[in-house]
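I have placed the structure first, in the form of C-alpha cells, so that the comments after it can refer back to it.
All protein chains but one are shown in place.
What follows is chain A.
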Amino acid sequence: MSSSSRSPHRVPSLSAKNRKMRLQFTQTQQNWTKKIGNALPGAMSLDFCCAVWMVGVFLVRWSRYNPYYLEPEVSKEAYSRPETELSAEEKEQRELKALRPIKAATSGVTSSVFDDPVISKFINMMMKHGNKVLAREIMTQTLENIKKKQVEKYHKASEGEREVIECNPYTIFHQALENCKPVVGLASIQKGGKYYQVPIPLTDNRRRFLAMKWMITECQDNKHRRTHMYEKLSQELLAAFGKEGNVIKKKYELHKMAEANRAYAHYRWW
C-alpha cells in the first residue's frame, strides 16, 4: 500500500498563467490604503487607549504592554543622524515614534559600546534557573580563553600566517555563529495519515536560535566531565570558526536531510 494511491492527483484550481495575472492585478491595487497610511503617521486604527492593557480574554502569550507601545531604540548613533540623511520611511518612523508611547528598556541592554545583542541573547540562552551572573561569567571566560588561544597561535606563527589569524574574540564568535546557522529547516507535516519531514525556509531569528541552541547543547552534553563549560565552548567556537566541529557537522546533516526530502517540498502550503 503506497501513499500515492491514497491521495489522488490534484488539479490546481487556478492555472499558473491566471495566477500570475491575478497577482499582478492585486499588487497594483494593494497600495490604495497604504498611500494614505504612510502619509499620516500614527493614524492607524487603534483599539486600546489605556497605558497598560487590562486583559479580559486570557491569551497564552501576552504582554503587560499595550500593543500600541513601540520597541525602544537604545543605540546613540540612531539619534545623532541629522534630518537630511534620512529616507522617507525613516522620517515617518521618527514621526510615529514621537506620537506613540515606548516600552521600557530591559535590564540587559545598555547604550555602551560593549553591549552586543547577539551575545546578550546567547547569555540568556545559556542561563539556568535565572543565574545570569554565572552565565555572564562563563561567557567572559570563554571570550578570554579564545583570545588567549589566538594570541598564543599568533606569537607562534610565522610572518606570512600572522595576518590571517583573527584575534578579536567578538568577530570569532559572530563568524562561528554565522557558520553554524542552517539555511533550511525541516517541519513535520501530516499528509494522508503519514508524517513527512518537509524542508521549509527559516526566518533569521529561527536560524540564529538554532545555531545558538546547538552550540549550547553540544557543549553541555558532549564533554568530558572534568572540562569546564568555557573551555569546551571556546574549543567549539574556534572549530566552528574554521568550519569544523560537531555543530557544523550537525548543520550539514540537516542540510542533507532537507536535500533528501526535497521531493516533499510541495507539501508545504505557506
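As a working rule, contacts are C-beta pairs under 8 Å (C-beta built on N, C-alpha and C of every residue); 3 or more make two chains touch, one makes a residue touch a chain; residues count from 1.
The rule we apply is simple: contacts and distances are computed from a predicted model.
Undergrad: Since a chain is absent, check the UniProt entry for it and pick the matching name: "Small ribosomal subunit protein uS9m", "Sorting nexin-2", "Proteasome subunit beta" or "AP complex subunit sigma".
TA: "Small ribosomal subunit protein uS9m"
Undergrad: Among the options A:V74, A:C167, A:I200 or A:A239, which residue touches the chain absent from this view?
TA: A:V74
Undergrad: Of A:L23, A:V133 or A:V164, which residue touches the hidden chain?
TA: The one listed residue touching the chain not shown is A:V133.
Undergrad: Using the touch rule from the top, list residues of chain A that touch the missing partner.
TA: Residues 32-33, 35-36, 39-47, 49, 51-52, 64-65, 72-74, 76, 79, 95, 97-105, 107-108, 110-112, 115, 132-133, 136 of chain A touch the chain absent from view.
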